[in-house]
Structures are given as structure tokens and as C-alpha cells.
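This report concerns only the one structure given below.
Part of the complex only, each chain left as placed.
First chain written, first letter: the chains are A and B, and each begins at residue 1.
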Amino acid sequence: MNMAHCPECEAEVALQGLMVGEVLFCPDCNAELEVLNTEQPEVGLAPQVEEDWGE
Amino acid sequence: MSRLRVAIVGGSGYTGGELIRLLLFHPHVELTQIASGSRAGHYVHSVHPNLRKVTALRFCHPNDLTTCDIVFLCLPHGASAGEIERYQALAPRVIDLSADFRLRSPELYERWYGAAHRAPELLNQAIYGLPELHRRELAEANLVSGTGCMATAAILGLAPLYRAGLVNRAIPLVVEAKVGSSAAGATPGASSHHPERSGAVRSFQPTGHRHSAELIQELGELSGGEIAQPVAFSATAIELVRGILITAHVFVNEPLEERRLWRVYREAYQQEPFVRIVKERNGVYRYPEPKILVGSNYCDVGFEYDAEQQRVVVMAALDNLMKGAAGNAVQALNCMFGWDEVTGLSFPGLHPV
């Protein structure tokens, strides 16, 4: 299984079909993730501007 | 397998109406009797208009109930305990949605409800009907109690932290509940008159709210005895018909990382069919909200950690008539009879709504 863990929430994230540098989302915490390694499955948080969320 | 014959008492009220809706579509039961003192003889759909063309059942009078396999009681608190013998004579299994059989101790009951319990001998037979905490006991139970709607949200939100032993018991637990108007039942009054109730943000029980007792009992049990800290529970009625959000402030006894909390909550709820962890970094719905839960049996749970204060803010949302009452009761029913726990409860809620 080509599984990495989300650095934010540790959810399992499937990497099949993705290449290093591609972007995906965490199914649990919706963090934007970047594939860092597919051999030793690893993802990092994609650089993200903190959305202003109002109020 | 032949269907179980079910009766509902208090069918003209709000939790009763919701139970009717659910049980009419439940594949393992047949709803045969629905009692109402005030509406006996009337069609069910004359009170619950969503059920027109869905059922042609009529209300019977509570005094005309006959024996069956299971009875649900949807009555004001006090009314169940007062006649529990009669109801137990009607069926071998009783699920009571009122507060009468939620507390195991007659003393605790008297302290919070201000009157002696009318069937104290039954209190330690009754199971607090929250499947997430008492699933196994439900399989054997003959008397099951429903759970308080705000208490359910608070307990499900906080249980993982208490069970994991993370809570700093030297600091009070503060729980603030926001709640819609259906939680107060179907009887009109001055404060529920639409021009007065609409747009309200109304503190209706700043101190001494009875749901505290359930929290104290259930979280205490998870902590191996008693919850040692003061529980400050307040409730605010807001513009909403269905729905509850609780916001709790919990101080923890060691520095953490959010990932630790993720692990604690995931362990508690990953396998639970009706509890979801909601904590998103983006989008509109980042934390639990009752809006999208209307009609569904989910309790959504989320958290945020304040590292500086060693504080966790816990949020939990549900539909008070579903996971807070009738939906949870059906889930308990499924546990009692060993049916798939989600039977009859698959409606996922709406977006937008």
C-alpha cells in the first residue's frame, strides 16, 4: 500500500498514481499536501496562505 | 424474521413524532400503536404533517394500549417513572426518552430534579442508552434510558479526553450549549411565541442545568470514579429549530500537540458509525455545526488546541431530536436486538439547508 501520513493530523493518505511535487488533500483535515516521496511514502504541508475566514 | 411490534407513548410530541418517522421505515419493526392523550382518534399526519400519505395510523389513547414487544416512552420527565410499572407490563423492553432513568443514583436524581424518584429500585437496572459508551450493556437491557440532548453532545465531545486521562482536574470544566427551540417540546407558551422567540439569544439556564448531572455521571465513570472538578454548564437558546452545538473548554495536564489529540479522537471514533471528527484547515465548515445534521443521526466532534494555555476547545454538534433523542433511541434499539446499528438511520443530512 502506497500510504503516507498527513503531517497535520496523521491520517493515512493514499499516494497511488501521484508523482513527487503533486498536490493532494488530506481526507480528514483537508490540509493541502505535497507529495515529497513516493518510494518511502511521504507528504508535506503545501505552502498555504491562511484564508481569512471572516468575523 | 417477523417484525417486532412497537408502541410509542407521547406520540403527539416532538421526540415521539421523530420516532414515528424513523420506525415507519425501520425494516425490523412494525409500529402498531401510537398513544396520545390529547389527540386520540386523530390521524398521525394531522399532528405530524410530514407523514401524510406515509402512514394512515391514528393515535390511540394511552389507556387503550395493548401488549407488544417494545414500548418507547416520549413523555415529560416524571411521567415515565410515575407509571413505569404499567408500561413495563405492556412489553418486556422499554426505552424511556425522558430524564427519569438516566441517573443511577436516587440521591443524584433528587438533588438535580428536586423531588424523590418514584421508582428508585429500577435505577440500577436501567442502562444509560448511549451506544458509544454502553453498547455491550444494551444487548442485555430491558429498561433503557434515552440521553439528554445537550448531555449527549457534551459527553461524546469530551469522553476521549477523559478516557485518555488528559484532563487537568484541578480546573473547572466549562461547557456552553447553544440550542434550538424544538428542544423545549411541543407545548406553546409566552416565550416560544414566534415574535418573542425568533432571533433570540436567550440564556435559559445559566447555572444548575440538569444535564450537568449526566455529564458528571458519565465522564466520572470514564475517569474511574468521579469527575473531580466543578462542571460549569450553561445553555443559550438561539434562532434554530433543530440543533445543538456545545463548546467546552478543557485544560489538560501536560503540554500536547494537536496530533496527539487527533490520535485520541481517532481511536475513540474511527469505528463509530455516527460520530465524525470535523476539523478542517479550509472551507466553510471547519468545525462541527448542527445545520447540516438536521434529520441525521450524526454527532460531529471537533477540537482546537491552545498551546500557551494548555487548553483544548471541544465542539460537538447534533440534531437534538435525532442523535439527541429519537435517532439515538433507535440506535440503542438496534444494539438491544443485535441488528446492524445503522438500520433505519441512514439519512445523511442536507446541504445546503
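Convention: a contact is a pair of C-beta atoms (placed from the backbone, for glycine too) under 8 Å apart; a residue touches a chain by one contact, two chains touch by 3 or more.
Treat the numbers as computed from the prediction; the structure is a model and nothing was measured.
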Overall composition (this structure file), stated as a label formula: A x2, B x4
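Keep in mind that, in the parts below, only the chains that are shown with their structure count from here on.
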Report the inter-chain centroid distance for subunit A and subunit B in whole angstrom, where each centroid is the mean of the CA atoms. 36
Residue set of subunit B touching subunit A in the complex reads 258-259, 262-263, 266, 277, 279-283, 286
Mind pulling up the subunit A residues that touch subunit B in the complex? 8-11, 28-32, 48, 51, 53
